[in-house]
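In this view, the complex is presented without one of its protein chains, the others remaining in place.
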Amino acid sequence: MKYRFVIDPVLCTGCRTCELACAFSHAKNLKQGRSRIYPLSHAQDKYVPITCLQCDDAACVKSCFFNALRRNEITGAIELDLNRCVKCMACVAACPFGCALFDDIHNEVVKCDLCKGDPACAHFCPTKALKYTKL
Amino acid sequence: MVTIQINGKLVQAEKGEMLIAVIRRQRIDIPALCHHDAVEPCGSCRLCMVEITKKDWDGWSKFVTSCLYPVEPDLIVSTHSPRVVELRKTILDLYLARSPKSEIIQRMAAEYGITQTSYQEVPDGDNCIMCYACTRVCEELGCNAISAVQRGHKKIIAPPLGEPPVDCVGCLSCANICPTHFIEWNDDNGKRTIWGKQFELVSCKICGKKTITRDFAEYLVRKRNIPANYFEICDDCKRTELTKSMGKIVIAAQEISK
Amino acid sequence: MEKVMQNDLSKIADIIARNPKEPGSLIAVLQDIQKEFHYLPCEALMETARVLGVPMSKVFSVSTFYNAFSLTPRGETIVRICQGTACHIKGGKLIQEQIESALNIKAGETTPDMKFTIEIVNCVGACAMAPVIIVNNDYHGNVKCDKVKNYLDGK
Partner (left out) sequence: MRIESAKHLQQLQGEYSADLNRFPQKVLVCCGPGCLANGSEKIFNEFKKILSAKKIQGITVEALKKTGCHGFCAQGPLVVIEPQGIFYTRVQVKSVAEIIEKTLAGKEVIPRLLYVSPENGRKIENYKEIPFYSNQMRISLRNVGKIDPENIRDYIALGGYQALAKALTTMQPQQVIDEVNKSGIRGRGGAGFPTGRKWDTCRKAESDIRYVICNGDEGDPGAFMDRCIMEGDPHSILEGMIICAYAIGSTSGYIYVREEYPLAVINLQKAVEAAREYSLLGENILDSKLDFDIKINRGGGAFVCGESSALMKSVAGDVGEPRAKYIRSVIKGLHDKPTVLNNVETLATIPVIMNNGSDAFASIGTKKSAGTKAFSLAGKIKNTGLIEVPMGTTLRKIIFDIGGGIPNKRQFKAVQTGGPSGGCLPESKLDLPVDFDTLTEAGSMMGSGGMIIMDDRTCMVDVAKYFLNFLVYESCGKCVPCREGLYQLYTLCNNITEGNGKEGDLELMENLSQNIQIGSLCGLGQSGPNPFLSTLMYFREEYETHIREKKCPAGVCRSLITYEITDDCTGCLACIKVCPVSAITGQKKKKHFLNQQICDRCGSCYDVCQFNAIIIK
């Protein structure tokens, strides 16, 4: 792994630019995808951007019988190979943080793949609450 | 790495890789119904057949299913030679006689110029095209709840003894992988029914949203060592819970730094 | 499906125990059960699956794939009609029709009184005397249409 995705909740203003960036960058057939990141509010005007933590011993990877979830050793992201996914929803149910999602628009399972090394959310985050930094 | 020729173009491929992967990487549209990356190839639909030859084969060529043919050095592949196209047409024509109502078959056949089958429609023909995707996916899961029954033209996919399958966990993988959407199921009132078997869907402890079946959750706990409590709440509520606990940490951290 | 008796269950267990406890024994076990009961009772299928460690779906698949197996009880007398090539060109089909009409059932079926079952076999290797029918274990060669009933009498 050469990079790390860093979230600084203190800097998050809940502007939801990241959500938009994510949805647009994962658009298919001119339809936006479901965002893989959610700045959720835990107190008045206080937000935590929730997204996949790319766990080391990931429940989603363990739950997949088809080897569809595999770690990209360069970006550190656990990527979902849609060609191998049969939508059994095991990963969606198993992720303890609720970060494997089902996208009703494209009718497929989605999760954060760090945009293959250039996460759009971090790119567009105006406050730099989201950063993708070299180790 | 090996170099092969596809439709006249030199292409690099991984050794041992199946031809279909290389062909599709070249964005060449090659039809297939039984092929799916999640499961072992079986070569039953015969649509992905290509014509192969080599320079030293003296003009001789053979027809192979690209999903089941590992690349070899110096292979010369034609994905749309006249014989191959003729073969695909015949196969689609046969499919259309068997499953005239299947949309995907209609669409694929139309792409090869067939809108009406040349043959007699098979009496009681249904949309099951016997591609084994469902049985293979079930085998991959380790459930083996369904299998091909009988043989030849009478072959169907069914649970053992035609009764609700004991080993089924209701994960819907079979229904999802089915290229013709033939496998029926429904979720209603917290219950899921598939293959004549009824399953209880797990309700989120917090919001009550229905997730996967209780059997599948237990199966994942048993087979994949995932803590049972992971399945108690839904993904939405999990994120909210995570936000709450993260929030506490953030506030506490801010307090300390002050 | 008929309920299998208690002593039949122990018979099934004995048959399974005669073969190595491995998935590879599946066909052999089913053949032995078929031989004993003339069909495969569903309890036997389940027990076989359990003991050999083979999924029930595979047991069912195998037991419906091969001709040798039947999942429904057979009659006391099994009339097998050869439909090999030699038997066919020598009128095997007509023999089949005669037998079907004599017993009033179709090939593959069993009479309601459980006395007769008609089976079609694709060649029994007795082509020299085509057409051939086999009533239980007795071979009858050069069968004539009008004599068919004689072979079934007294059974």
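Going in written order, the chains are labelled A, B and C, and every chain counts its residues from 1.
Heads up, the rule we're going with is that contacts are C-beta pairs under 8 Å (C-beta built on N, C-alpha and C of every residue); 3 or more make two chains touch, one makes a residue touch a chain.
Keep in mind that what you see is a predicted model, and the values were worked out from it rather than measured.
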item: Touch partners, limited to displayed chains, of the chain removed from view; value: B, C
item: Residue, one of C:10, C:72, C:104 or C:122, that touches the chain absent here; value: C:122
item: Residue in contact with the excluded chain [from B:69, B:195 or B:230]; value: B:69
item: Listed residues C:11, C:74 or C:88, member touching the removed chain; value: C:88
item: Touch residues of chain C, complete complex, unshown partner; value: 23-28, 30-31, 54, 58, 61-62, 65-69, 83-91, 94, 97-98, 121-130, 132, 139-141, 144-146, 148
item: Residues belonging to chain B that touch the chain removed from view; value: 42-46, 49, 63-65, 68-70, 83, 86-87, 90-91, 94-95, 97-98, 118-120, 122, 129-130, 132, 148, 150-155
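The rule we apply is simple: only the chains that are shown with their structure count from here on.
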item: For chain A paired with chain B, centre-to-centre distance based on mean C-alpha positions, whole Å; value: 25
item: Touching residues (chain side chain A, partner chain B) in the complex; value: 9-10, 38, 40-43, 46, 48, 50, 59, 62-63, 65-68, 81, 83-90, 92-101
item: Footprint of chain B on chain C - complex, ascending; value: 42, 45, 55-61, 64-65
item: Contacting residues of chain B [partner chain A, same complex]; value: 36-39, 137, 140-142, 171-173, 176-177, 202, 211-212, 216-217, 220, 224-227, 230-231, 234-240, 242-244, 246-248, 250-251, 253-254
